[in-house]
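As you look at this complex, bear in mind that one protein chain is not there, while each of the others sits in place.
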């Protein structure tokens, strides 16, 4: 493919999530790691050693100054997405930025502007779009196997007491919000993208904060009225009393209905209602594979001019919806967008 | 209990649903059938013969004129609930009226006024409240086993192509609406009643009409913002492409979460998250039992002055919510109630 | 449909199997029973009484002489299929004859000749063709969902010691053969019909007779080489040491593979191998429904000139294959047909 | 047991399959690796290093010239089985040769002749014979728990698109054939051996080649008429549209019936039909164990004069049957053997 | 078989249990009902009418005076077993008496004496011995498939709140005891009989009475030391907090172990531990069949001189053990028998 491998820099702040792409990167011939940065410089050096990366920094600007890096992956707390992305683009690097795009639409707007201005790729790491089952579902939707989707619902519910990741998740200044910023943003992006990115007409949301000492929501429900005849409901929580955690996405169309986790399709064929399910037995590497495919796509965007999935514009649009959801949940009133 | 059995009249219009209470009535010593009415007089006579009922009519006013009837059960198409109930109350009969209460809050208001004016019992036949699992759940909620319920969701989804009952269901003039009037009204009543009849602050709904030749909705989704911190989402459909029909109600509280169909409770006990489920193996007669208990309760309202479950006032409040849901779904906008 | 109902005569010889069509006949307005015949005349009268049939005979020729009968159903031991069918056709009756068509291709030839000569309908009661799942499968095959079927296998295996029906089943003179005549004929007809009635090029078969006192086989396996590239293997038994009885039919094609009992389809869709299964939960009345549909079809053949499924010619062709299978199994050598 | 360990040479050509015996060899005190050979000499050296083998070659004749080797394992593409075995025997080595024995009966004849002439052991690596469940089944058959086996069927079906191993598998010159040479040979050997190596009277087979650019079959079905009253049907494929791959062997006898994968036995005991199954919970190491037992047996053949399982003569007989199957499938006609 | 049918009288006291044998009796040609007796004479007449029995009484002595009755079935509360059996034997009738034999060994002694004195058959209705699975197990034990049974345990545990039958069960005067007399007697008889009626050396038991207003035990556990090396533990309850009721019997022997409910056998065969289970799919009529076989056996005792299963002597021995269990449970001390 490419004549020489893309040289990548990784920027993290002690976050395990950032390692998601590492196994993929190490397997691919089209990419090589040129530098790694973590405020825990020991950790950065250990990773650099383990993966044969020539340089390790604790200051991300130093990394950006490395001239032979083509692109960076930014995997830091949410409040750093915008400033680091802006800096990286200005240094002429392509950027793969972790989800959520930013803390607000305003930040996402600045990021999109910078991408346009610099002509560099800005892509958000919405890896769920690259899962095997999601790819299959996408193809069925594109082939119009579902007909017109008129009703959709999605959710990600986690059991109270499960670990929620690093401390900054619960701090609005660094996270931008609670479970909507953590889990909701992923299901929302996936749902809207699979539905063909319809316009969101209005949003009605409620949220629940269990622990009054924290300023981020634990549970949030929202109804999105979409252009045309459809609507999408969303529910996310970190803290329900549940037997099992689960995430789902159900799409109901005039010709078929599709469910994720596990993937199932209900469809009329030759006059009979049939269930259509993948015959592959296991989905164990559904997630692992998603990171590989995402990285391959990011590289093709750089080398072959492919249009990024989860582009700067899509990220901006997503953050507008998220801003509206928070506005509605705070006011306990509908908020209209378009 | 009562010195003589309550004498009951049954008013139906060829509807099988009306027979729901018949097996219960025949088993109980506290009640006896005095008359039966159906516009298909042959059917009325057949039923009268089968159950040893002395009189059969095709005109419901004739039935109401029978002086020794204490009460009537009204099980007719929705547009007849209001006029028949008004007439029955005016004839001095107690009334058990099938769900939904009426086609609109305006009708339900007239019915509640008439009940107050005549001093007779008006009760709506919300039999789900009397199911065994619901009764257990109700007791757990009353004992505060769930703590504060901050999030609730409910739904009843049926497969496209399943029979939907009589033709008048699809005719707005006779039904007052589509699946919300048929299935939604039941889940909504059940949810709000179990939550302690909280005030509904606002409603946002969308609906979908599959067959443009019909004037009632097939699918409807709604989000109800409730007073306090809670919300309730509702989804109902007659026409999704599903593998199985199902109805559910999930209540998430600070101390426990409860699910119906099947009934399960997730609860912290002595510091551990435990699942609590009924040990009784079968729920086969969950529904059959609900009709018996409902009839027993109705009789105790008449004979012992018990306060009716699903009273005229509760029915009116429910219809106000339903009116608001339809208004919101038509305008694709939030509607505020209180 | 028809201006007057078809008047039917039933001819059985104490066989319960014959009652298969009775429930269907009683439900249909297009057909009425005019006479019934059984060598056990008491049984005939009892059935006639139970179903309101005006005449009951013990001599089938008497039944045939009843002038207002349009058609007869012949459900007698195998050796009577040919003579009774010939007589019925000569009396100007349409005939629905139970499977197997006859004891041999020679008999089936006479029956086909008589049908052609008299211009009456002769149809064999291959009810499996009318099962719900088989009808679905047929439609998928016709729509080319399987592509070219290149390999097929079928079988019906019963546990040793299960009751095998009347005594004449084990007597070659009356049955024409053993398990191939009982179970094999049904699976063979179903397989070849679903595959589009391909020519059978050659047959290799082996059989096993467990009880040397009987002159019919208990177990039989055959391989049929078909024109084109396909083959069909068949295995049938009355007497294996099995945990469960089962019957199956597997069709492997270039685009998809289909299995019966239960019905499943494995198929590539949009580049993925998918399982396609009916979403209807139960197949309880799969068989009951088959008799109704078969009778409806037979009546439409009479009244609307529909071409019979399982016609005299198909029955003859089937018996040619069966003759060849027996010839091969006796000689333990291949027998070539076309 | 033996005073000194048998010294073994391993001959492979970049084939992973060859490593099957390695874990067993490393665990056993009765055997030691003296040399290893692979045309990829780097791979040979790496393996030699990993397992402490003193010598590594890329030319197998060099290996054969090592004077202190007692025996060799030949695990190369099929067309090399015969020439390498001949050379090894001539160099005075005992030989354990991978399945299939050769590409044809003619080659297998030369191998058997050479073994007889040199007096060295020639054994084919039919490891399935050494599986735990197969060993149990063998014992039940020897104890006459099945009585006379009168009907047998076996098969190994793989899903289309599954990897089929190295490229030479699809090249008739190097493989000798398609799926019959890969999977069929194993099930055929297992079936005939468990049945007591009955004579094959005739063979009727059909095959299907999906991809016309390849000269080996993807799917093959065969019926083998055996001496006495039994028959054996075989079906093998690399390329069916299946949900799951599976291999099976069913043996039906007068006193009992046995199934493999998983192992089950249906048997009359004291007048009742009973299911007899191994109580051991897992069969995870069924296959791993088979290689250990096979190697132990091979060593005992060398050191204690045990008669080899899967001897040169059995391999020759097996190849005669395979030749006949191919001849029949090509001509679409029966081929008679004995 | 018999030249004329045995004529039977049925003696019950409003007990449904007594009807257990009725379906069997009506199906059998070897027996006919001559009279029926119940203190509820209306019930007796209704039953007599329903089953075509010529005479119905409310006084059992009247029934006994009917001269053409050969035998009676006594199905009355426990305290009537002895006096009614004595009277029936003295009237020259054979007796099939429901379990338990009596309230005490003393009563059972009188019954055995009377049977010996009159020369009539006295058999106890231990129908569990005649269940299909028990008969299979019995045959395996007789064929020494278990070797020496050295450890046995049995129990029957019912959920608290389940209906326990008529009121007299809880009244020691009429029942002779609690759950041991109801459920324990059956499992004890079954266990000892299957083990070959070994001598009971000593008994240690404890009991628990939940409701202090009742004088019979709800729960009882016992350990029986048997002659030789074996022991048997027994646990019975009417009133545990259980998810499911269950009854079981486990027999552990040197060659095999057997379990009931469902029947399973673990056994070494040809050196492997195998599970042996009946291949018959359903045990639905396990119990229904037991009553038929029991009645057939009772008739053969009368007509063909077969030795009764559950004879007067076995019943006496059983009551001696039960007396000892109660004595031990009262004293909370071991009681030695032999």
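In order of appearance the chains are A, B, C, D and E, and numbering begins at 1 in each one.
We take it that contacts are C-beta pairs under 8 Å (C-beta built on N, C-alpha and C of every residue); 3 or more make two chains touch, one makes a residue touch a chain.
As the structure is a computational prediction, the values presented were derived from the model and not from experiment.
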*From the list E:85, E:154 or E:204, which touches the chain that is not on show?*
E:204
*Per the definition of touch given earlier, which of E:106, E:166, E:221 or E:337 contacts the omitted chain?*
E:221
*Consider the whole complex, including the chain that is not shown, and state which of E:106, E:240, E:289 or E:337 touches that chain.*
E:240
_Where the unshown chain meets chain E, residue by residue_ = 150-151, 153, 159-161, 201-202, 204, 206, 208, 210, 219, 221-223, 225, 229-231, 233, 235, 237, 240-243, 252-257, 264, 266-268, 273, 275, 332-334
*Missing-partner contacts on chain B, residue numbers*: 136, 139-140, 143, 265-266, 269-280
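Throughout what follows, only the chains that are shown with their structure count from here on.
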*Among all other chains, pick the one whose mean CA position is farthest from the mean CA position of chain E.*
A
*Per the centroid of Cα atoms for each chain, what is the distance between chain A and chain E, given in Å?*
70
*How many angstrom lie between the CA centroids of chain B and chain E, rounded to a whole number?*
51
*Considering chain E alone, which of its residues make contact with at least two other chains?*
279
